[in-house]
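Note that this is a trimmed complex: some chains were dropped, and none of the rest were shifted.
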Amino acid sequence: MINFLHGMQTYELFRFVGIRIYFGVIKKEAAQVVSVTPLSAPRHFVLTMKSAHLASHSRPGHFIAVAADTGSAILRKPFSVYTVNPDAGEISILFSVYGPTTTAMSRMLPGDSIDVLGPLGGRIFDPEPIKGIHHILVGGGYGVPPLNYLAKTIRASAPDAMVTVIIGARTANLLVGDDDLLDAGVEVIYCTDDGSAGVHGRVTDALLPLLKSDSRVYTCGPTPMMKAVGELSEAHGVDCQVSLETFMPCGVGICVGCVVKMRDGVFSRTCTDGPVYPGCEVAW
Amino acid sequence: MSTVNMTVQIGSLKMRNPVTTGSGTFGFGSETKDLVPLDRLGAVTVKATTRERRLGNPPQRIVETASGILNAIGLQNGGIDDYLANKAPYLRGFDCPIIVNVPGENPNDFAYVVERLTAAGAADAVELNLSCPNVSHGLDYATDPQLAASVVAAVRKVTSMPVIAKLSPNVTDIRVIAKACEDAGADALSMINTVVGTAIDPRKRKFRLANITGGLSGPAVKPIALLAVWRCYNTVKIPIIGMGGIACPLDAIEFMLAGATAVACGTGNFVDPTLSLEVIDGIEKYCVENGFADVNALIGAVTAA
């Protein structure tokens, strides 16, 4: 594995079990808010902004960092790219209201400007599907938005590819909207801890029967979920790409504060050396 | 744009403007190449480079606090070999002086790294990180005037590059350390490094940082940093690089008025990697608007209320 510890010096494109190294040109922008739409899940919103730059450079797995809080918490907060509309020059992020940044975002109005930095991320999902592979995307929480983008990207580039998205949540009303996935012909399996929708159980319960030698798993969500999915895939000899959403103070590789430990003992910066890793590399 | 002289001098190091980066807050210059053309900076101060490669501390390494952050990175870096092989060549592609930050566990470590840098011509100045509070024994050199002087003296012997001693605010009287470093041959001082602190998650009843203690930086520490600069400015004759909480051009001007010859943007880079460019432009604008033909006229120009 190449060591990207101190940042790349040229843009590279490199594939490794479905992971792509692709640094978009990073720009800081005052993008214009197009809309902030509440979802059926409580306190969840989709924010769409105008940015020709982000719309043309963002790939599945990339994220952007928003500075919307003028208060005493000083850092930007990262959000995965959820949908991209290159023609309109727009991108969207899906978020739930948690602290000051997301509160401020939920209150933005069309025409407001939003301070964004992106696209961020060095190793991202590889959207080019390999023939005959069953793509299984397993997400929960704020891992769902990037997988949504990935599923649609795979579908768009290979209409015949088998794509299944497994989405887990505590309870039915926390499952975030992905009707557009169904529209795109993606199979969607819901799992809820309380059985209020879909499979009664964890995402791994839904994943297990699907794991075959032709599967490839992509996962993003809470760490315990990714660990379980990664380990299950590994036990079945299936490639698994995990997108690690750690706390990211800078998002661009300069603070070295976002690290996770790799099996080789090295601490890797999830923002630029990731966020996507082969599950088998991570020391959970 | 204007006729303001923005050049400042840190020992024999000439900077085209008074703005550099805080070590550890700007990587090795390549990470933000899309955003910051290095040759616009007065100098680039890169992440700490140690004798051996260091893995650093386990996460959680950074947490947010009121108007600041606590960090306990633990000096993760590839070591001097990695710096010379993989970082310096990139940095040398720009017309921008390089200041390399050097920590160490004993005077020999410091001298070894500085010697290698000197031999390779891979730096234009060295900043001795006497004060990194996150590594065991790391604090000692910055808290004792004799120990601090011993490091400066050891490094002084092996290089003709400007030697900058970086001071810690975690001392009873920073002036004593400043004076000792000056007397031992430092060409300049930089301050402040982070302020020791900790944070607790009251819900989990656990420390937030894996390392328990961390270094506080960001706007919260600016008042502490400004006083350190002012006190040292009135104590030593060598120039000072001021830092601690700079988030906008006027913050940088406060530091120069307090006695800093140059300033560094640190944590502010995490919020906005282009901060140093904004600060450079803002200082120049301030000089124009306030009738200063030379930025050096700002240094120590504060008066009583």
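Just so it is clear, A and B label the chains in written order, and each chain counts residues from 1 on its own.
What we mean here is this: contacts are C-beta pairs under 8 Å (C-beta built on N, C-alpha and C of every residue); 3 or more make two chains touch, one makes a residue touch a chain.
The structure displayed is predicted, hence computed values, not measured ones.
In this file the complete complex is built from protein chains present as A x2, B x2, though only one of each kind is pictured.
Here, only the chains that are shown with their structure count from here on.
Centroids built from CA atoms put chain B at 35 Å from chain A.
On the side of chain B, the complex with chain A involves touching residues 24-28, 30-32, 34-35, 47, 55-56, 58-64, 66-69, 71, 73, 76, 78, 82, 86-87, 90, 218-219, 247, 267, 269-274. Residues of chain A that touch chain B in their complex: 5-9, 25-28, 67, 72-76, 117, 246-247, 249-250, 252-261, 265-267, 272.
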